[in-house]
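A single protein chain has been omitted; all remaining protein chains appear in their positions.
Letters are used for the chains, namely A and B, taken in the order the chains are written, and counting of residues starts over at 1 for each.
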Amino acid sequence: MSSYTQATREDIAEMLEAIGVGSISDLFAEIPDEVLFDRPLDLPAGKPEQEVYSELAALAARNTSAEDEVTFLGAGMYDHYVPALIDTLMGRAEFLTPYTPYQPEVSQGGLQVMFEYQTAISELTGLPVSNASLYEGPSAVGAAAYLAKLANGRPRHLVSRGVHPHSRETLGTLAVGYGTTIEEIPLADGRTDLDQLIAMLDDEVGVVILQQPNFLGSVEDLRPLVAAAKEVGALVVCACDPIPLGILEPPGALGVDVAVGEGQSLGNRLDFGGPSFGFFAASQEHIRRMPGRIAGETKDVDGRRGWVLTLQTREQHIRREKATSNICTSQALNALAGVVYLSWLGRKGLVELGELLARRTAYARSTLAAVDGATPLHDQPVVREFALALEAPVEAVIARCQEQGINPGYALGTDYPEFSNGLLVALTEQRDRADIDRLAEVLGAAIAAERGAVGVAR
Amino acid sequence: MAEASYPEELLYHQEHDWVKIDEDGETATMGITWYAQDALGEVVFFDAPQVGDTVTQDESYAEIESVKAVSEVIAPMSGEVIEVNGAIADDPAVVNEDPYSGGWLVKVRLSSVEERNSLMDSAAYTAMLG
Partner (left out) sequence: MSDMASAQTAAQHAAGELGEEAGTVSRPGLGGQTPQQREQSRTIYEKSRDGRRAFVAPATDVPEAAIADLIPADLLRSEPARLPEVAEPELVRHYTKLSKRNFDLDSGFYPLGSCTMKHNPRLHERVAALPGNARLHPLQSEAHSQGALELMHNLQHALGEVAGLPHVSLQPSAGSHGELAGVLLTKAYHEDRGDIRSKVLTPDTAHGTNPATVTMCGYEVVKVGTNADGGVDLDDLRAKADDQVACLMLTNPNTLGLFDPNIKEIAEIVHGVGATLYYDGANLNAVMGISRPGDMGFDIVHFNLHKSFTQPHGGGGPGSGPIAVSDRIEPFLPRPQVVRDDSANGDGPHFRLDHDRPKSIGRLRGFQGNYGVFVRSYAYIRSLGAEGLREASELAVLNANYLLARLKRDGVADYLPVAFDRVCMHEFVLSGAPMKRDLGIRTLDLAKRLLDHGYHPPTVYFPLLVDEALLIEPTETESKETLDAFADAIVEILREAKEDATIAQSAPYSTPVRRLDEAGAAKNPVVRQVL
């Protein structure tokens, strides 16, 4: 018997008698024989807790985590430090185990957390309306494009090639469903090409989708891009890395209509890609087109302050086929980590963190540019991530560095054939100057070794 | 919300909408009935059409929302919207409190006054409600 169920043999007998059937199998009598499963599932037998722990620990030990190497991998998820108090708070059963707050009288904790989270996201993005979070980053980009489709119905959606490749691919997948075309705006010298954008724009364009900083690490100058899009009445969506938003002009202040992004770097673990959360904030005029849950403040019958899920008529359980989205959850637990993390950083801390990253990133870029065989891929301003061009096969260089306990970053050629020699290097506050210096040393040796190897092969 | 009432001077559509045709026979005022607002509950939002929009008999021209329901508003007659009740935006509950005067939804320039022949009078509508 599983230790997660409680019915004893006596319980089962009493319960069957109360129901008025002779056996448990009688309860399944309505399932026709032809669809009754007539053998045991082909799965290993169950095991006691301690053995399951050992098996999963052995599997986990076969992974090389950020605990095991000094990593400069980023490209959408970042190895920021997660403060200990987040583990404590996320582990509280009152946050971990409830369902969506359908009964607000006994869900005030979760609802108030959503409200505080929405406030923090609104502050970060400079946009007045935030939802209580979506699944994760790239699907949030897809949700923003769907909002644009609902708002203006125009058939052409333009996306910068500087937007995360997973976001661009997700847009393509979803657009097949709701019937828009996705066209790419090329990059020029590491940034979205304004002239090309202008040439592509017409009044069939429903939305222009950008990313800040873009996938190559460049801080985009959003103003002229937004102005061009507005000229033809298109909406502007910007996917943002939330940490640099502590020092960068918020998208809402630049005329962006919808700001979305991957929330992992705000107090969430890497978890091999999830769960995390996607944030989603918009200008006031889109409040009734927002996807997902939104918490709102109100009062109870005694005049006491409280919170509820609000504007629910947008949602699938009420509006069904006319809903603004099919999403029926938020990533409440991950968004909790997000707002606790932002509160932990605080007003000054977020700025200090952003400035530290900008300085270390500048140092890393100049230090690595001095490595023989490595040059910056572009010279746009960067804040936490930058791209190098290597004069050696990138995958092989990465493998050599990993043998030395350093993961130097992401091979850009995976997603950008035009940058087949590109390496994307990311910083967090956990990578200090000594780590950067060591990376320069190891990277230099790896490039030299690969050039030598290539030379020998030739 | 007052007691149920279905004024004699109005015409009714089976989807719980009313229309009051002006004396000139060219324009009319439309809204939802006491029964409709009662079924919907406290109105919180009116997604109104624009002045100049065309409404078509038996088809939806707007949406009314309560906290946990959305209802399409069906046009009892066809025409062009010439005025929208702006007071509802400030106080949506007026649709509940006063569905036949303060809670009117739109004024319409009728395109086919004969459509009135397919509508019910108060007695027939009350009988339909049972």
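Observations on the structure shown:
Everything below uses one rule, namely that contacts are C-beta pairs under 8 Å (C-beta built on N, C-alpha and C of every residue); 3 or more make two chains touch, one makes a residue touch a chain.
No experiment lies behind these values; they were computed from the predicted model shown.
Taking the complete complex into account, A:G296 is the one of A:G296, A:G413 or A:G444 that touches the chain left out. Remark: the omitted chain is touched by one listed residue; of A:T192, A:N214, A:T310 or A:N421 this is A:T310.
Listed here are the chain B residues that touch the chain not shown: 42, 44-45, 65-68, 92-93.
Note that only the chains that are shown with their structure count from here on.
Chain geometry summary: the mean Cα position of chain A and that of chain B are 46 Å apart. Partner chain B is touched in their complex by these residues of chain A: 288, 312-313, 318-319, 322. Per the touch definition, chain B reaches chain A in the complex via residues 45, 47, 65-70.
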